[in-house]
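Taken from a larger complex, these chains appear in their original positions, while the remainder are omitted.
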Amino acid sequence: SNRARMLILCPDRAGIVATVSQFLYEHGANIVQSDQYTMDPEGGMFFMRIEFDLDGLESALPALQEDFARVADRFSMKWSVYRAGRRKRIAVLVSKEDHALLELLWQWQSGDLDAEISMVISNHDDMRQLVESYGIPYHHIPVTPDTKAEAERQQLELTEGKVDLIILARYMQIVTPKFIERFPNRIINIHHSFLPAFVGGKPYHQAYSRGVKLIGATAHYVTDELDAGPIIEQDVQRVSHRENVNELKRMGRHIERTVLARAVKWHVEDRIVVYQNKTVVFV
Amino acid sequence: SNRARMLILCPDRAGIVATVSQFLYEHGANIVQSDQYTMDPEGGMFFMRIEFDLDGLESALPALQEDFARVADRFSMKWSVYRAGRRKRIAVLVSKEDHALLELLWQWQSGDLDAEISMVISNHDDMRQLVESYGIPYHHIPVTPDTKAEAERQQLELTEGKVDLIILARYMQIVTPKFIERFPNRIINIHHSFLPAFVGGKPYHQAYSRGVKLIGATAHYVTDELDAGPIIEQDVQRVSHRENVNELKRMGRHIERTVLARAVKWHVEDRIVVYQNKTVVFV
């Protein structure tokens, strides 16, 4: 595949689109999609995502990037180029709930999720058979108060430099700032509430107790502050007084897996830019 | 109209439905709709709503109620009977935003809202012409820090014993516990967020700042604790990074008026039972 994706972030001013598109044209690239967003044409931040085709992408890309660096400098751009053909490598962390993982496996197998699931890591051994039946390595790393540091060391050894994205698919352990700083904006968590409502533990109990009429789920990048990272996607489901906590959990599983799968899809398709703890998602 | 509605709340045990339906049958009432909900058949609370037709309702109802009191005693019921033909009288309190009021006026005029809008009270005079064009009395009661107590006295004088329901249709003043205790579970507020997210002031600013992907609105009964009363209805609308605060407000107005109108409709149709700061809504 000769398809590439470029993400750009810079202060807005006149001429950015013209310059970038002219640059790509002169380098033989054909723009097949282009999205942009400006917070304010008068000096706000400007965001852009471009998909382009370029003959002989693999060999031509280094020169294009080198040349683009000069353009980027001129506009103070933060930017990245990704080859669509280079599928992102994913490590999924799970505990005992399997629905979020199952959805990812299923979308991956059906070709809807264009990525490589490189491994599954769990603090329990329950899902080994399921995961290995898909030909995916399964690593059981128990986590106890005493072994927490050692567990993290093992997790980092398995993942650092070897995967591009960490997914916490209902992983019920808190990851440390040390772990997070190795994967900045590259750890996606699914929280089982409509954030910022019901931060922290047992959100379905909290939702039941408050008597809300909709329950939700939130996929977000993980930052040091619990459940406070940039939100990627959210969705909700109507409930009534009739649902008890267990039924909320059951209905919630459906939202969780849908929301997480959408967020992961957008990430691996390079559709997300993070700025000031918020996401710009080009869909 | 010979239609009546009965709301019942009591500890669950065997025989309630049989007893109540047999009672109504023996008194010549024909049940046209019956809904029930039990928190737990083993001693949880039981809720029931019955619509029935009874020939000569107006003259027959007192005796039926008197007789039913004995049944109710046996089951420790809290209960009420409402005549569908006796439309509830509403006072709407507004400030400067007109969309929530407009929706109510419009649904009322088209016959969708089966109630009587008896008056509109506002701390501003802006909507007088609009309201009076519908033939509805408009009371301008300014509220300042100094006149707050006097304003409340006037509001109570206008409403107490004269209306059945108070609607805060984007009324930007806080009502006092004294006012609330005169209308227990009979003041409906529309809060412009998906509660319990973004309690308090400027929820759209809060939503923008947090970068949520859905905004919402919540209709709830007013209690002494701000934005913490029993939730009647909620809904949400998808947003993206592209919407700024003003656009969130614009989109939110649409949700607010829809959610409030639904909640009011359910209240005036006697579809809501409040229990432990939550609502059971029979729809």
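Order of writing sets the labels: A and B. Residues in every chain begin at 1.
Simple rule for what comes next: contacts are C-beta pairs under 8 Å (C-beta built on N, C-alpha and C of every residue); 3 or more make two chains touch, one makes a residue touch a chain.
Keep in mind it's a predicted model, so treat the numbers as computed, not measured.
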(message) Total copies in the full assembly, please; the file places 2 of them.
(response) 4
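In this text, only the chains that are shown with their structure count from here on.
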(request) Nearest 5 degrees is plenty: how much rotation brings the CA atoms of chain A onto those of chain B? (result) 180
(request) Averaged over CA atoms, how far is the centre of chain A from the centre of chain B? Could you give it in whole Å? (result) 41
(request) Would you mind writing out the residues of chain A in touch with chain B in their complex? (result) 37, 194-198, 210-214, 216, 230-236, 240-242, 277-281
